[in-house]
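This is the structure, below, for whatever I ask next.
Of the protein chains in this complex, one is absent; all others appear in place.
As written, the chains take the letters A and B, and residue 1 is the first residue of each chain.
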Amino acid sequence: MSAKTRTADVIIVGAGIVGNSAAYYLRKKGLSCIVLEEKMIGDGGSCRNGGGVRQSGRDPREFGLAAYAVKHIWPYLKDELGIDVEYRQTGYLVCGYNEDHYQSIASRVDTAASFGVEMKMLRGDAIKDICPYVSEHVTCAGWTPSDGVSNPMRATLAYYIRARELGAQFITGEKAVRINKIRGRARQVVTESGNVYEGDKILVAAGYYGRPLLKTVGLYVPLQKKLNEMIVTEPAPHMFDHMIGGMSGFYGQQTVHGSFVFGSPSGREYTFFEQDSTETTAVTTSFIAGSIGIDIPAVKSLKVVRTWGGWVDINLDGVPVLGTVEEVPGLLVVIGSSAHGFGPGPAVGLCMAHLAADEPSPVDISKLHYDRFDYLNKQPRYQSASNGGALIR
Amino acid sequence: MRRYHLVVIGAGPAGLSAAIEAAKHGMKVGVFDENARPGGQLFKQIHKFFGSKEHKAKIRGFNIGNELLKEAEQLGVDVHLNSVVMGIYDPLHITVAEDDHITSYAGDNILVATGASENMIPFEGWTLPGVIGAGAAQTLMNLHGVKPGDNILMVGSGNVGLVVSFQLLQAGCHVKAIIDAAPRVGGYGVHAAKVARTGVPFYLSHTIVKAEGNEKVERVTIGQVDSHWQVIPGTEKEFDVDTICLAVGLSPMSQLTRIAGCKMVDRGGLVPETDEYGQTSVDGIFAAGDVAGIEEASSAMIGGRIAALAAAKRSGFVTEDEFETEYQNQHASLMKLRKGMFSHENKGRTDLVKTDEGYPLSMSLLKNGYIAEDEIGEYPGVGRTKKVGVHPVIECTQNIPCNPCQDACKFGCIEVGETITSLPVVKEGSKCVNCGMCVASCSGQAIFLVDEEAEEGFATITLPYEFLPLPEKGDKGTALDRSGKAICDAEVTQVRTSGAFDHTALLTMKVPAEMANRARFFQKREGVR
Partner (left out) sequence: MAGICDRSKDIGPFVPQADDDLIICRCEEITKGEIRKAVHMGLWTMTEVKRMIRPGMGLCQGQTCSKNVKRIIAQELGVSPAELEESTARPPVRPLEMEVLGNEVEEL
């Protein structure tokens, strides 16, 4: 294929929930865009997650984004897109098993309150009132009624379907390998095939795969690559509608379809980094099945029909890098969602569309800018006794 | 983790053969199968197999299964039954579900020999109860002793469709018709002929229009298709059936090789890409049998042995030289099977008009399932000249890999020659002692002993008979011709059974002399002795 240059107002790298929703909102604003995707639509984490749409438990720096999505986007998305994304604002129950967990949940309650989101601490029978299926080991729980669940695959693809209908151009099988700066501004995306895509703005929203691309304009994002895995059961009669999770790390939901999806960390997630694909591992899937059987005994006789995995781009400080980058004008970045990027995804896409149109972001994302990692380029300072030997950020 | 030199997944013909071969070379082998019984499809195969002696020809499939199993056990192979391999994980680990738990095993080599599953074709009503795979029907009948239905339509005229149709007849079902969208019968002509002569009609270039019924299949409509596979209006026919058997091909059960990351190719179903030894793109993972490409059980057994040899070489259990010698033997054996009009390169061809020897192919056999009377004299097993006394008539007219008839005749009447796909020749002037061994040994049930002048005005015909209850001497009935049409009265003059015949009875019937070359099946008249 001979190399050619195509142009649009905005070039987006990555057809996940952020890339697709950004494309959708850009088209609504009348801006043209081309979305480049190495694999297929929604191949990465956007379609590979538990579908939780939660505000609770979030870092204050990104709480606002999640809250904005829950307040202004998710409840209206089915009507907006004309496709049922199976969003249900049915609450999120996070289970705790000991006093440490109680303390952690209490601090989450405080954070939520500071953003005006109601989160309740539950103990004893109050927990069973919400979910009678949790095990006896659950001694405390946090309950956030305004959280909920969606179907990540349908949500990600629905944005694509409507963005495409509105004229966004999606090109799959096109791997972006370099960003070219022209006169100091990021303007071109060069692909493995040699094609060049040029635009006034470039949005990189490609999960972990954004890292090598950002390096081509001198940006370094401190990511770790982790393999998260999930199990999916056969459909079962309706049991509960809310998202459920535990301080042990498990999370999951009963889908509209009736099947359950569950994930849980086995502690081995970081050890599979050299694996090429996202194939699941015997250790983790077995661990998830075993631990869910203990946490929610009522589902343990259900049959697991498949397991799947996905790469998670874990950022050093646990929250993503979002927005413009002072050093590289013309560039917009979404990277390092750290395993909780799906729920805020549409809001992130909306913010990026605004920024690409040179409009202010509807949500304050200033604390998530790339510039916060400036210190990485300096030698880490070590302070021994006073803070337990931690790095100073 | 328990480690084997070779982990074999699937205890079918390929898997068991591989396990035996590997164990013979000193490898510690673990075989895993999800079924309660080993043998894969072999234990459903109640018919006699084709090939030559080295391929266990004329032995019934389930007996081959028993032989393999016994051999594997004697060689110390661990056979894990009711053990479902859930996945293959890096580096060559498998996770197996057994009873109430899972266990992981490691293999220095892994052979995937998981076989295939049946294809389904969607048509109006295909989800009604009563639409089943032909293999499923076989499982019901031959493993569980359950009759799949009373009135049956078979879709597909490949060997599976033909063999299962015959077995349905044996089980007492009424096979209303065999249909196929292709213009030619896909399976061996001999399999078609033994079904056709019982009176089952063939409809080639026909497809299912719809199945109907109140909560289950009660009726089916078929129609003739044009060259674009579209039903020609006005050609529809209806049959009252309670069961529709689909024998429309197989899909390799290749999920495990996909999970393991083997490079796959689409050959009308995903199969792992392998070299000639069964090695996939993942070092140490081999594939053999249907999962590596749909073939029949005899080839699968050789494929399994070859893969096991390659694994043995890879792990240093055989030297390069030993491997080369043994591989050449197995390869030669495989090549004997992969000849003739049903070989890989000729599969699905509709332009063949002659046998390898230059005899014209019976067009009636390809279109109707039986050889026309004006065609039959062409073939070297039949001939046009009238013979004196009892003599074999071999209605074997296609190049299929099979030669037990040659060994069966101790008097050298029958010759196939070195190439086992050649048509058998009844040698002029040879002496037939009416022992019947050739009749019983023919896996295609295509050999008859005919005496055109057994007594004044009457001929006798001895035919292979595999239906119960067996008729008895003196039974009166009707003789059917090759198309299954009743042509004359017939009387049973002899019914021979013997251990050497392996459950193929030899029924001799007396018919008017002029019917000697037409009458090919006996139908007992109910209540008449």
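By our rule, contacts are C-beta pairs under 8 Å (C-beta built on N, C-alpha and C of every residue); 3 or more make two chains touch, one makes a residue touch a chain.
Computed from a prediction, not measured in an experiment: that's the story for all the values here.
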item: Touching residue (missing chain; options A:291, A:315, A:338 or A:361); value: A:291
item: Chain not shown: contacting residue from B:259, B:352 or B:470; value: B:259
item: Omitted-chain contact residue, chosen from B:251, B:329 or B:434; value: B:251
item: Which residue of B:95, B:355 or B:478 touches the chain not shown here; value: B:95
item: Absent-chain contact - pick from B:123, B:342 or B:448; value: B:123
item: Residues of subunit A (touch criterion as defined above) contacting the omitted chain; value: 1, 40-43, 47, 153-154, 157, 160-161, 164-165, 169-174, 193, 195, 231, 233-234, 257, 279-280, 282, 285-293, 299-308
item: Residue ranges of subunit B at the interface with the undisplayed chain; value: 1-2, 34, 84-87, 95, 97, 100-105, 117, 119-124, 126-127, 251, 253-256, 258-259, 264, 266, 268-270
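As a working rule, only the chains that are shown with their structure count from here on.
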item: Rounded Å distance between subunit A and subunit B, as computed from the means of their C-alpha atoms; value: 54
item: Residues on subunit A engaged by subunit B in the complex (per definition of touch); value: 275-277, 279-282, 286
item: Of all residues in subunit B, those that touch subunit A in their complex; value: 86-87, 89-90, 93, 95, 102, 104, 259, 261
